[in-house]
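So that we are looking at the same thing, I have put the structure below in structure tokens.
All protein chains but one are shown at their positions in the complex.
Right after this comes subunit A.
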Amino acid sequence: MTGISKSFSGVQALKNVDLEIAAGEVHCILGQNGAGKSTLIKTLAGAHLPDAGTIEWNGEHVSLHSPQDAIELGIATMYQELDVVDGLTIAENIFLGHELAVGGFLRTGEANTRTRRLLERLGHGDLSPSREVGSLSAANKQIVSMARALSHDTRLIIMDEPSAVLDGEEVKNLFRVVRELTSAGIAVVYITHRLEEIREIGDRITVLKDGRSTANGLDVSETPTSELIRRMTGREVENVFPPATPVPDDAPLALEVEGLSLDGVFHDVGFTVRAGEVVGLAGLVGSGRSEILETIYGARRATSGTVRANGRSLRRGSVRDAVRAGVGLSPEERKSQGLLLDEPIFRNVTLSSFAKFARGGFVDERRERRIATEQIDALELRPADPDRPARTLSGGNQQKILLARWLVNRTSVLLLDEPTRGVDVGARAEIYALIRELAANGDAVVVVSSEIEEVLGLADTVLVVGDGRILTTVKSDQIDEHQVLDLVMKGTAA
């Protein structure tokens, strides 16, 4: 691809970007959210038509007018939001759009056989082709998505942040599959935020910043990390985790959780968070981390136990009661649980507080807009336009909307579920700094993350969760990543 440009309703998303991919290589695309990665790959996948620039495929000029064109050339795409249909079986998903049929009758047997072969190739021969996709884990859905990509005669696979929903073990399997593909001469375009993954799997890197390519086809093994970060952000990022302000021992207890249980998910969870303290929950996907947060918040009704926020007992199963007591949750799935995607930024920011700003039931949009703008400035939310629909923002900026929402609402206990999922390195550092600043201002913060490093770097106190229980509670400087993993794997109290 040479000189690709694309703009959306006046916003230039890509400016003169070049990208060259060799057969059999893993080509990583690196860039902050909003740098233009998604637009670039969508152009390559035929979902967007570039305004300028040309695409050559095996030496020939091609123009991709639809995803179908790209697929016919042998370009397959695995999008970030897994695009599988939950109600269909694995085989039906894989042959969706190019069903195997004779005279309109589906050849289910043949489809299942071929599906089994594809799944075996991906190291997942254990999955039955006739299983419904809705019952699969995120990792397995991704396998289905990959099998679909391979069901065509594919020469190039684009993977948009495939590791975002995966655990360590699953990422290893993903890498194994990627290596097999490349050894068969298939090129892989790999998009990720995690630099260490690029080190492990990548051959060459293209870096995007603000819609321009700042590096083209750099050799992974010869480029130091600091160089990549500099090209990505235009500045040096040294210490990702800001220093913690020590919490005085006499700081008031902001959140007290006692004997909290949710039948079949977790049992007898108890911990306290002082004002100004950051507590991290570490554990594997499925360990009950997110459910604990949601139950504290009242989004799930606890079977037993009590939660007190700022000294006040919260009613079980009542989000409104929690919000009134000064608790706020930033949910795991930002888009589906947190945002009104078609509504402007400012209304998303004031979603929990617009009634407070209203006079006699009449909303005061001018005031809301002004208050949202203050937060936009304070959190350096980009674009700094309160009227822009939330849908158009990058993951990091959408996360900032959620933080802003609770700041506006004067929340003093923040529950953050995966605050940096789908957020790039530069914006991550900003969000870490924000969280620490909130704590320094006296807020109590509970963070859940699948990245153990993040929990350890960010939190004052770490709770290791496994098997629906708290395995251990420890100061974050007295434990390292391996010990946490060890505990989690054993699944028993230390």
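Methods note: a residue touches a chain if its C-beta (ideal position, glycine included) is under 8 Å from a C-beta of that chain, and two chains touch if they have at least 3 such contacts; residues count from 1.
Assume contacts and distances are computed from a predicted model.
Matching "Alpha-D-ribose 1-methylphosphonate 5-phosphate C-P lyase", "ABC transporter permease", "Aldehyde oxidase" or "Succinate dehydrogenase iron-sulfur subunit" against the UniProt entry of the left-out chain gives the name "ABC transporter permease".
For the options A:Gly59, A:Gly87, A:Gly103 or A:Gly361, the residue in contact with the chain missing from this view is A:Gly361.
Within the complete assembly, A:Leu379 is the residue of A:Leu379, A:Leu393, A:Leu471 or A:Leu487 that touches the hidden chain. The hidden chain makes contact, of the residues A:Val171, A:Ala251 or A:Val319, with A:Val319.
Touching residues on subunit A toward the chain that is not drawn are 9, 297, 299, 319-320, 322-324, 329, 331, 336-343, 347, 351-358, 361-363, 367, 369-371, 373-375, 377-379, 389, 391, 405, 407-408, 410, 434, 437-438, 441.
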